[in-house]
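So, chain A:
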Amino acid sequence: EDIVVTHYGSLLYGVPYAIALEKGWFKEAGVDVTGILTSKGGGTSVRNMMAGDTLYAEVALPAALSAIKEGFNIKILSGGTDGRSSFWVTRVGEAIDKPADLKGKRFVYSRPKSVSESVTLAALNSWNVPVADVKMIAIGDFGAGLTALEHNKVDVAIIPEPIYSQKEKAGVKYKVIPWLDEKLPAYTQTVAIATDETIAKRPEKLRAVIEARRKGVEFLYANPKESAAILAKAYNLPPDVAASALDNIIKMNPTWWNRGELKQPLMEAMAEALGSVGALQLPIDWKAAVQPGFEPAAKTQ
Partner candidate 1 sequence: MATRLASVPVAETYKVHARLDGVTRIYPPRAGHGEVHALGPLSLDLRAGEFLSVVGPSGCGKSTLLDVLAGLAVPSAGTVEFEGKRVLGEVPDGVGVVFQEDASFPWLSVEDNVAFGLRRAGMDAAETRRRVDFAVGFMGLKDFRRAYPSQLSGGMRQRVCIARTLVLQPRLILLDEPFGALDQQTRLLMGDELLRLWRETGATVLLITHALDEANLLSDRIGVMAARPGRFIDIVGTGWPRDRDSRLAERPDFGAVTARLWSYLRGESLKALQGSSPPLGGEAR
Partner candidate 2 sequence: MTLSLRSLRSLRDPILVAIGLVTLWQVLHQIAGDSAVTAPAPTLAHLWEMVGQARFLPHLRETGLAFLQALAISCIGGVLVGVVLGGHRLTGEVAEPILVGLYSVPKITLYPVILLLFGLGMPAKVAFGALHGIIPVVLFTMNAVRNVNRTYLRAGRAMRLTPAQTAWHILVPATLPEIFSGLRIGFSLTLLGTMLGELFASQRGLGFLLMTAIDLHDVKTILAIAVLISAFAVLANAALLAIDRRLHRGATPEAEKT
């Protein structure tokens, strides 16, 4: 079986799967996962899952919601990742130390109506900075954003892990703005989905994947060191980068990798953020979007 995990191999959504794969927990749970397909995020992950007859996918919540909204036959099964996991940075020496400093600054985001835009707007809003006072620049992807930052074409960028750790290890210095998204409510980033057909025909396989992932998440928190080693191997990262990346995330947000529960308020927070920039039409019919019965059982300890 193949499964799709968004940004597998680069961003850290896939760590629990890497651990489960390494430990053989998928087989143990009754599903033989042979490959984890990656994709460039956004709608592509969902489309790939549908076209490729893949069992299961962990994708960005906005993508899942849009697809469902447009009538695609998929359902949300269980939770993936929630809350903050990225650094807000500026150039070293740039004087952005308090909300008032944000005035007139250039913020970079990936695409209009994307998560990054909605989060940026929400952060500004939380500090009562009117959008009219800043400049929002869309640039395509993180990498280009960083380059633009270095060349003084923008002032504030978002760096997810493990890029931050990698840059840090490579000696690139950024000035982190930790307080910027402090007041933001937590929100769901990724969720697990499957097609209606798979849900009807092979629910036990889906449960197996979710169960194996759950074990991976628990292992991850219990053994960060070993997890970092597995991550380094699966993602081909230098061990120290992997370790620092995991460390940073756990420090910043100890519950980023969710065991699999769907946290309704966090999902709604995301939906609202998207709705505020017009990327998603509210309200969401959560009943139709979510397929109950796949969330993992309560903690087994």
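Assume contacts are C-beta pairs under 8 Å (C-beta built on N, C-alpha and C of every residue); 3 or more make two chains touch, one makes a residue touch a chain; residues count from 1.
The candidates came about this way: all candidates are chains of the complex that A comes from, given by their letters.
Keep in mind that what you see is a predicted model, and the values were worked out from it rather than measured.
Here chain A touches, in this complex, candidate 2 (chosen among 1 or 2). For chain A in complex with candidate 2, the touching residues are 2, 4, 7-11, 35-40, 44, 47-48, 51-54, 141-143, 146-147, 150-151, 162-163, 166-167, 170, 172, 235-236.
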